[in-house]
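Of the protein chains in this complex, all but one are displayed in their positions.
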Amino acid sequence: MIIVMKKDATQNEIQTVVNRLEAIDCEAHVSVGRFRTVIGAVGDRNQILQLPLEALAGVERAVPVMRSYKLVSREFHESGTVIEVRGVRIGDGSFTSVAGPCAVESRDVLFETAEAVRAAGATVLRGDAFKPRTSPFSFQGLKEKGLILLAEAREEFDMPFVAEVLDPRDVDLVADYADILRIGTRNMSNFALLTEVGRTKTPVMLKRGFTATLEEWLNAAEYIYKEGNQEIILVERGIRTFETASRNTLDITAVPLLKEMSHLPVLVDPSHASGKRHLVAPLARAGLAVGADGLMVDVHPAPDTALVDGAQAILPDEFAELMRSIEVMARALGIPL
Amino acid sequence: MIIVMKKDATQNEIQTVVNRLEAIDCEAHVSVGRFRTVIGAVGDRNQILQLPLEALAGVERAVPVMRSYKLVSREFHESGTVIEVRGVRIGDGSFTSVAGPCAVESRDVLFETAEAVRAAGATVLRGDAFKPRTSPFSFQGLKEKGLILLAEAREEFDMPFVAEVLDPRDVDLVADYADILRIGTRNMSNFALLTEVGRTKTPVMLKRGFTATLEEWLNAAEYIYKEGNQEIILVERGIRTFETASRNTLDITAVPLLKEMSHLPVLVDPSHASGKRHLVAPLARAGLAVGADGLMVDVHPAPDTALVDGAQAILPDEFAELMRSIEVMARALGIPL
Amino acid sequence: MIIVMKKDATQNEIQTVVNRLEAIDCEAHVSVGRFRTVIGAVGDRNQILQLPLEALAGVERAVPVMRSYKLVSREFHESGTVIEVRGVRIGDGSFTSVAGPCAVESRDVLFETAEAVRAAGATVLRGDAFKPRTSPFSFQGLKEKGLILLAEAREEFDMPFVAEVLDPRDVDLVADYADILRIGTRNMSNFALLTEVGRTKTPVMLKRGFTATLEEWLNAAEYIYKEGNQEIILVERGIRTFETASRNTLDITAVPLLKEMSHLPVLVDPSHASGKRHLVAPLARAGLAVGADGLMVDVHPAPDTALVDGAQAILPDEFAELMRSIEVMARALGIPL
Partner (left out) sequence: MIIVMKKDATQNEIQTVVNRLEAIDCEAHVSVGRFRTVIGAVGDRNQILQLPLEALAGVERAVPVMRSYKLVSREFHESGTVIEVRGVRIGDGSFTSVAGPCAVESRDVLFETAEAVRAAGATVLRGDAFKPRTSPFSFQGLKEKGLILLAEAREEFDMPFVAEVLDPRDVDLVADYADILRIGTRNMSNFALLTEVGRTKTPVMLKRGFTATLEEWLNAAEYIYKEGNQEIILVERGIRTFETASRNTLDITAVPLLKEMSHLPVLVDPSHASGKRHLVAPLARAGLAVGADGLMVDVHPAPDTALVDGAQAILPDEFAELMRSIEVMARALGIPL
């Protein structure tokens, strides 16, 4: 932390800052310049962050220099985390494709989709049994019945599945069925839920809050990690900006940045980012181009009858075509699928 | 909902849209123009919103015309909702001041603050026993012990109190003590929590998600209302923008807009919006000037030792001075306190 | 400037940074901590900002500590700038009302409006002869003919006027007529135009770019000031955010922040911020409540026939009513009009 004192800060005010830092066992480096005094605080970052430095007399600004997350940082753990579920490895340098319907609606739709995405090259199935909906009157998911169907599809098509969990009270239930739990964008800062999934032994996909900075996102991952669950996959799914031509703006720059900042694997979700079917394939290819560890795509055999987010789901045929281009690009770039 | 067809949409595609609308018992008004056909859909908005209209062939855009919330809308309930807790009325045309420490840290600090804000004219006490923190290593609140202290302060100073609830599993506990439950900005879209507080009989303060549109916010209120709890107070607390000179940007325009859109009372929270002590008083006065039903302010007798958000808490003396200017302005504008 | 070195920065890399700073005659304070080395650079801020510090080997981040503007800062000039045009003083602690039609359309509309706003208490007339329009096919203003009408209205109603200038080649022309030049939101970073108005002796209203930070805005003012024109009035007119319920979000927090950061007077423009007639009065009052030096409002006798921005113009009667409430509030707060 760098503490910039006001131009007219007194010697006493400077000393008070130093004392407060030393009281929590930090080093305080005082630099007296021509215009201002600047104090560099070195020590346990979480302790420093708890000091109300900007409330102290004579302080103009306190600028954090070190990041507030630690366990999920690349500094803490140099080599990338690799997560293995039923033989599928995520984060090992290969490119993993997760696909399936947004929500589980019926056995038929789920099975038809799972069969098609498996044939096209997807290795993990997606499908939700609990859906967070902006309006309380929208379809909220099949709940346990949906999880049972997903588990059947897993056996039938031999692919692990990921499903969203919304409520800390449902974590055990979802974890009983799913191979990977997913925390959705609206729950990224639901600390009660993060803590609860952190107590399971099931890998977690943590979607970025659509208005979260990378630092806030990694702090959310830290909540999970701290409880003992180290198998976390980050999913970039677009952020809210002033542009309304697409639903959200896929922040592709986040992928190489996260790769530097953290050891966790990173997927991109072009379906929820764009909200539009015809944008899914180019954005998916962009994800591969920037070094993501995989992608997650909504696929539905009849998007215009889908109960949730039909406008963004691609057809099984479109998914197969996307996978062919992914394969060609991945081969050219030397990335295994 | 207005459905704009593509320039080259076929008669068949137009008919399909009409059929889908009529299947859910909507009227479809087809308007054939020189360049495009436009279909106006009139009927149950929640049903229409579930149709994946943009996924239908020939559809260029579907533009919602009516708002997606209903129960909390001014159209549904013309006169403003008035909420009464222990004799304090919020939303009746008066201006209510809620004040207290951000978090409950100790009996002494809480009581000292409560006494001071009561004397200065605040009628509701704030103080949290559960704190959501970006970092898992920060102070998380005194939990039930904090609620007990708040209940004691209520008796001592004869003022109802509001406290945050973070986890659906804690709703009953917090409601056992608090006069008003508060949903924080990070939980505005935590639908499990909204549903749970909706099932209590305790009034709820719903803070705006710092990245939520007014429409999303009112939909969140709808979740609570739909469960049977109609006593909801909206709290504007600033939104995330590109500007970083203050923590968030207080969206003062939201107040008169909400007054048109909804029948619920609206407070402003200048403390969390600005994050800076010296901005609290002018922003509080702006809240009064735009027609808010009250304000909520963090007050702390020693902000530089506060465990949470010290940089934004004002001193008891500063609060008393703020209240004097609020009183003068309110009298001039004919608003009772 | 604080330069944070990478964890593994070498002694050589640190020395290179120090050498680069000393080469431009800066002091470099090296602080060696347990985890990282931090270098505090003290000296001429504009010279330091030109060093590509983040491109040097071993540097993790360079964090500016001092502001990049100087001449317009409160530090440079403690007492507030007061601007006087034809007897009207802006920035002297009083509250100035600027009002008139958005664009000059005809002699009749202009004169009718000017007479009404003068009678209601406005002391400066607004009206534009050159209009920047998003679409090239929209009405672009009456040009010199409009300026002539404004000059006539000035004589008739004895009030100075402000008019927008869009093109560096028109600065002399507009300055020949207008008492105050205005730089619009889209031109805030048009450095050629800023430089040109800086060379005149006519006061300048500089509107905030709707996506500009306060620091960028003050740097734009610095361009004008540096050329010798020190009479600059800042106008907050709303910023672009994710919220679309109003056209822009009036950043009321900017007013007290600017008052600290700079010595220039600050007005608020609730008309262009909100884009909606019924929001103008509450936002204008909020401007007074947060300490602005005045307001600027679009008034039109028949908004539904206005050629530009009719949806936001208020009627002369509504303006008179607004002025009455401003008067009552100002008196209560001890602010002269």
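Order of writing sets the labels: A, B and C. Residues in every chain begin at 1.
Basically, contacts are C-beta pairs under 8 Å (C-beta built on N, C-alpha and C of every residue); 3 or more make two chains touch, one makes a residue touch a chain.
Just so we're clear, the structure is a prediction, and the values are computed from it rather than from any experiment.
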Of A:Arg61, A:Arg86, A:Lys145 or A:Arg331, which one is in contact with the hidden chain? A:Arg331
In the whole complex, of A:Glu156, A:Glu243 or A:Asp317, the residue touching the missing chain would be A:Glu243
Among the options A:Glu105, A:Asp170 or A:Asp251, the absent chain makes contact with A:Asp251
Hey, which subunit A residues sit against the chain that's not shown? 211, 213-215, 239, 241-246, 249-257, 260, 273-274, 278-279, 282-283, 285-286, 288-291, 325, 328-329, 331-333
Could I get the residues of subunit B that touch the absent chain, sorted low to high? 2, 4, 7, 27, 29, 31, 33-36, 38, 40, 42-43, 61, 63, 65-66, 75, 211, 240-242, 244
Counting contacts across the full complex, list the positions on subunit C that touch the omitted chain. 46, 49-50, 52-57, 68-69, 132-139, 166-169, 186-187, 189-193, 195, 210-211, 216, 219, 222-223, 226, 240, 276-277, 303-307, 309-311, 313
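The definition used in the following text is that only the chains that are shown with their structure count from here on.
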So, comparing C-alpha centroids, which chain is the farthest one from subunit C? A
Length of the line joining the C-alpha centres of subunit B and subunit C, rounded to whole Å: 31
Rounded to the nearest Å, the gap separating the Cα centres of subunit A and subunit C is 39
Going by the touch rule set out above, which residues of subunit C reach two or more other chains? 241-242, 244
